[in-house]
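Worksheet for the structure shown next.
Missing here is one protein chain; the remaining ones are kept as they sit in the complex.
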Amino acid sequence: MCGIVGIYDRGNINAANAAYYSLVAMQHRGQESAGIAINNDGIITCYKDMGFVNEVFDERILGLLKGDMAIGHVRYSTAGASFAANAQPIVVKYKNGNLALSHNGSLINADLLRSQLEDDGMIFSTTTDTEVIAALIARNYKGDIVEAIKNTMEIIKGSYALTILTDNKLIGVRDGYGIRPLVLGKLENGYVLASESCALDTVGAQFIRDVRPGEILVIDETGMKSVDYINNLPKKICLFEHIYFARPDSIIDGISMYKARENAGRILAKEQPAIADTVISVPDSGTPAAIGYANESGIPFSIGLIKNRYVGRTFIQPTQSMRELGVKLKLNPLRDNIKGKRVVMVDDSIVRGTTSKKIVQALRDAGASEVHVRVSSPPVISSCYYGIDTPNIEELIGAKNTIEKVRQYIGADSLGYLSIEGILAAVGSKGEGFCTACLNGEYPI
Amino acid sequence: MCGIVGIYDRGNINAANAAYYSLVAMQHRGQESAGIAINNDGIITCYKDMGFVNEVFDERILGLLKGDMAIGHVRYSTAGASFAANAQPIVVKYKNGNLALSHNGSLINADLLRSQLEDDGMIFSTTTDTEVIAALIARNYKGDIVEAIKNTMEIIKGSYALTILTDNKLIGVRDGYGIRPLVLGKLENGYVLASESCALDTVGAQFIRDVRPGEILVIDETGMKSVDYINNLPKKICLFEHIYFARPDSIIDGISMYKARENAGRILAKEQPAIADTVISVPDSGTPAAIGYANESGIPFSIGLIKNRYVGRTFIQPTQSMRELGVKLKLNPLRDNIKGKRVVMVDDSIVRGTTSKKIVQALRDAGASEVHVRVSSPPVISSCYYGIDTPNIEELIGAKNTIEKVRQYIGADSLGYLSIEGILAAVGSKGEGFCTACLNGEYPI
Amino acid sequence: MCGIVGIYDRGNINAANAAYYSLVAMQHRGQESAGIAINNDGIITCYKDMGFVNEVFDERILGLLKGDMAIGHVRYSTAGASFAANAQPIVVKYKNGNLALSHNGSLINADLLRSQLEDDGMIFSTTTDTEVIAALIARNYKGDIVEAIKNTMEIIKGSYALTILTDNKLIGVRDGYGIRPLVLGKLENGYVLASESCALDTVGAQFIRDVRPGEILVIDETGMKSVDYINNLPKKICLFEHIYFARPDSIIDGISMYKARENAGRILAKEQPAIADTVISVPDSGTPAAIGYANESGIPFSIGLIKNRYVGRTFIQPTQSMRELGVKLKLNPLRDNIKGKRVVMVDDSIVRGTTSKKIVQALRDAGASEVHVRVSSPPVISSCYYGIDTPNIEELIGAKNTIEKVRQYIGADSLGYLSIEGILAAVGSKGEGFCTACLNGEYPI
Partner (left out) sequence: MCGIVGIYDRGNINAANAAYYSLVAMQHRGQESAGIAINNDGIITCYKDMGFVNEVFDERILGLLKGDMAIGHVRYSTAGASFAANAQPIVVKYKNGNLALSHNGSLINADLLRSQLEDDGMIFSTTTDTEVIAALIARNYKGDIVEAIKNTMEIIKGSYALTILTDNKLIGVRDGYGIRPLVLGKLENGYVLASESCALDTVGAQFIRDVRPGEILVIDETGMKSVDYINNLPKKICLFEHIYFARPDSIIDGISMYKARENAGRILAKEQPAIADTVISVPDSGTPAAIGYANESGIPFSIGLIKNRYVGRTFIQPTQSMRELGVKLKLNPLRDNIKGKRVVMVDDSIVRGTTSKKIVQALRDAGASEVHVRVSSPPVISSCYYGIDTPNIEELIGAKNTIEKVRQYIGADSLGYLSIEGILAAVGSKGEGFCTACLNGEYPI
């Protein structure tokens, strides 16, 4: 999972600033590495490194990145990726100049394509799918970059949203199923492409519309041009963007992320009611659903857990002797709202179950008389091959256990998940338009 | 404003770890510098530096700080303090060995005392009140450290909570008015002293009680001993701890910070009602009062502003050309909950008014039909001399302007503050026990 | 100009250590970036960054680089190279696995080759010649890596010494003219390839011989195999290695660098005698020639300038107001050996003349009665296309001015350069075997 951005702001030599603010706005989509490639009159320069956007870029670096076209990328931490070699954007030289690419998604035929290209003598500097895409575009280039991209899209399979910088164009691409999001915004003198609409708000861009599945958007000095290279595929938007990945203030494919989660909470309250005194959330991600649950059920919402905002990446983990402190370093129960009460605790998902178990225990320690856990999404039972970094299925407690077993493990008085129908209803679907592969094993590709 | 901690954990050579976690829990009380002094069999070592607790300490440093008695300190940024010289704890050598001190508060006669000591030939290495206290204790020492502290407390005037490490004791002290908080907790083999009870939760200590105003608590191998050096002073606890300084999950002098703020919101709803469709908060500090306001008024609470958690200290401020983006980089309106609605926006205070003005505008841009601002504390009209770093009175918009003027400035449809009676009622007082100097100019000392 | 190394130390999992020490020994060949690629049972990992070897690698990083085959690289600072993208070794994936390359030298047909490859659809991630070589090897690979290298050497033109790591081999290559040096040493269980023999000393390897011009050396579990792919070209070793680039304790192509420079000093004394009281050197590079000059002329050698070893890269340059201090921050005259004396000052070259001018003035300020400048190499009058980073010819004071003009500019009483015949005699040549293109414009390729 990653976040991508593209800026075309004609005449504004500091377009990298807008890329920077957009990436900060989408930092939740990837904390491992950050990068910006800038185009200054046809010269493309790229700066990227491991770390948060704020850590990778300072004013000195940003001041060096002059140009009015830029793309950027934040990358999610994935196991096994050594050192900084796979950070994005990647920049390659090809016959027609330079090409910088930022990619969100995952190809399912990348290994095959890579090996075909290698057989033809191609060399690769990274292990990313992105470089495979770049090599195919270079191969397919016969004088028209859009044709080259089109031809490439006919070969690659999987999920992808791309922002591409050429020597004189900014290009946005979304795969034919629309699995990964990409939105388009308007600046006074240009355009912004971004994974989420919150990035548009951050740079003062007006939301225009989502890039359509299978669409190629070309932005250059002649304006914006849309090319729909393929349009007979069913929409298969990733449900997890709506369940918890995207920021609640983003609107993707016409759906407000906040509203989708609040809806999920409301439907959860109907599907999995509870008799209780208060509804609390596991902050921050569980809060919209908890409010929805509370509003639907009539049980008052209150703040039950205080999150320590200073427990960051460099925090020293407690040693064995302090292990029993459990989760309190990060989430401390607010005793006043818990003590003697029957509590509904709403979270957006249960992964391994270990954190849920500790929170339930902390709530009991704080005096909760009952703890009813409600989850605003269905259990994940299958791996994602389109770019969501789900833990190994073996580690997903919900994949291999009955709900009763999970309830026992986490020590709750009751446990209820939202149904697949429920989550689809929450996002306004009647069963179509979304990829539910990880929930029911029905893979679109 | 600062946070202090003291750990006595007999036989646990890693007492610095507990100090570290306590300081992280109280990081909100001071982000400028952090430090820990450790006592290893009578040898006191101190490590401190500018920065967050997580930045100052890493595992390597913490691993060097071996000993079973420790004190710690986080310091609030105050103007004019150059470089790292004034970080705490301070450690001094005196006739009877070493003395480490962590101090939260502010003396009003520090300059006088310092100049008297200098006339006697004393040298000082810092400009802190804390070093003056240390010099007085050294001066007054005649063989009994508790007597020396007692005698010192008779001389110094102002607010102070202290944790003191001697070669074989941990000592906690609170001034006679109890202006600054200090709580006592129990470990299996020892004790914890901390500015806030949330620090006790974090290290698994059992809350025992608040240190009493004017009390000296001495902890050593013989156990804990209490000395009330003076007890005829009226309690004058700082109201600002309750209004916004302390963490909502802390309990100070018997009052839950969360409950105090929710009460403030409830009373505010009665004192300053509004006709509206939704109540939102300015996160995170305004949220408990907003929930109180919503529950009392019956107007539904919703999330109206999304805070970007990644906009930290190293964030690059927007340049002139992006200045109009205003507050959206940090707080983005959640359009769904705002659009077409009459909004009550609850904040815990208005300082210069510039941020409030930007938020009100952002809400209108997001489609709010009316914006009613409600503030869960009275206007600050007078400076604090006891350690709260209020901005210059000149800069406080509420000090010099009528409420109507402030309303016009921030662009709200209506504006209402909580009354002094209201805030006192919220913390359960009938008009006594609290310092209200900054609200009405009645200084206790 | 760069330094390269290759280590094959069978069974020693810490071969990266030997690469590290070799690179430190060759740090004078390049201070811009440093890198090591390690082969651990067929898995190649590379770590590289801007900075000195000591800065790029620490024990933690080096500890992560496990494997018994390694190559390394230090890179000279060259103008215009932005950020870290061009650091070496480079690692590419190709049809038969991985390929890591370290390259010292410069191709003259790189642009042409690159554009031919791009026309076939190749993408490049760097602007280095090295990646072009890698791409050609990948292209030419038909099942035998040595054949692929051979075929590549028939296409590329220019200077190159290469160390190459494949999934199971270490390969050393030297261009047909032998312009760039490469030596071979023996470890108990393996081999070392390095630009200079001082690197062999540093890791305890026994010097075996120079890699021959046009030779491919293949080292793997079956031992070492030599392939002379081409051997009808005249030797054209770069004279500048001997004049000042290589370390004085290195032996390249059978010639001791120290002896060559001492010889240059002796011949200089004969060609450009002076009547003087003392011979001093501009440390450190001018010292061997100064000793030669002193021994030949009978004028006593003494230390005339003390070099401040602590004036490093991060040294703050003096501002305008201190500019007149000139060179004394780095080189301070030793008054006792200068005052009232006629001084011969020996340097290995004069580039822009500005430093020489300052030193001459500093010597006069210290009381020198006469200053006779002697240069142990001929003036550079032509650019190098084979990898020596000569400043723009426009900036070379010796290229465009008569010796008398240069003398006037630097303020010396007399000035004498070594002749081309003299420098060739100093390295034991009768006019053959060396490239003198930059001295007389006769380019071998």
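Order as written gives the chain letters A, B and C; numbering starts at 1 within each chain.
The rule we apply is simple: a contact is a pair of C-beta atoms (placed from the backbone, for glycine too) under 8 Å apart; a residue touches a chain by one contact, two chains touch by 3 or more.
These numbers come from a predicted model, not from an experiment.
Undergrad: According to the contact rule at the top, which chains on display are touched by the left-out chain?
TA: In the entire complex, chains touched by the missing one are B, C.
Undergrad: Among the options C:Gly176, C:Gly214, C:Gly265 or C:Pro288, which residue touches the chain absent from this view?
TA: C:Pro288
Undergrad: For the chain left out of this view, which of C:Ser256, C:Ser356 or C:Ser376 touches it?
TA: C:Ser256
Undergrad: May I ask which residue of C:Ser302, C:Ser377 or C:Thr436 touches the chain that does not appear here?
TA: C:Ser302
Undergrad: Among B:Asp119, B:Glu221, B:Glu404 or B:Glu432, which residue is in contact with the omitted chain in the full complex?
TA: Checking the options B:Asp119, B:Glu221, B:Glu404 or B:Glu432, the one contacting the hidden chain is B:Asp119.
Undergrad: Check the options C:Gly42, C:Gly204, C:Pro234 or C:Gly441 and report the residue that touches the missing chain.
TA: C:Gly204
Undergrad: With the missing chain put back, which residues of subunit B would touch it? List them for me.
TA: 45-47, 82-83, 85, 90-95, 99, 114-115, 118-127, 131, 134-135, 138-139, 141
Undergrad: If the hidden chain were put back, which residues of subunit C would touch it?
TA: Given the touch definition above, subunit C has residues 12, 14, 17-18, 20-21, 24-25, 27-28, 52-55, 57-59, 62, 198, 201-204, 247-249, 251, 256, 258-259, 284, 287-288, 291, 295, 300-303, 306, 308-312, 314-316, 318-319, 321-322, 324-325, 328-329, 332-337 touching the missing chain.
The rule we apply is simple: only the chains that are shown with their structure count from here on.
Undergrad: Using CA atom averages as chain centres, what separation in Å is found between subunit A and subunit C?
TA: Distance between chain centres: 49 Å.
Undergrad: Distance-wise, how many Å sit between the C-alpha centres of subunit A and subunit B, to the nearest whole number?
TA: Computed from C-alpha means, the inter-chain centre distance equals 36 Å.
Undergrad: Averaging over Cα atoms per chain, report the distance between subunit B and subunit C in Å.
TA: Result: the chain centres lie 61 Å from each other.
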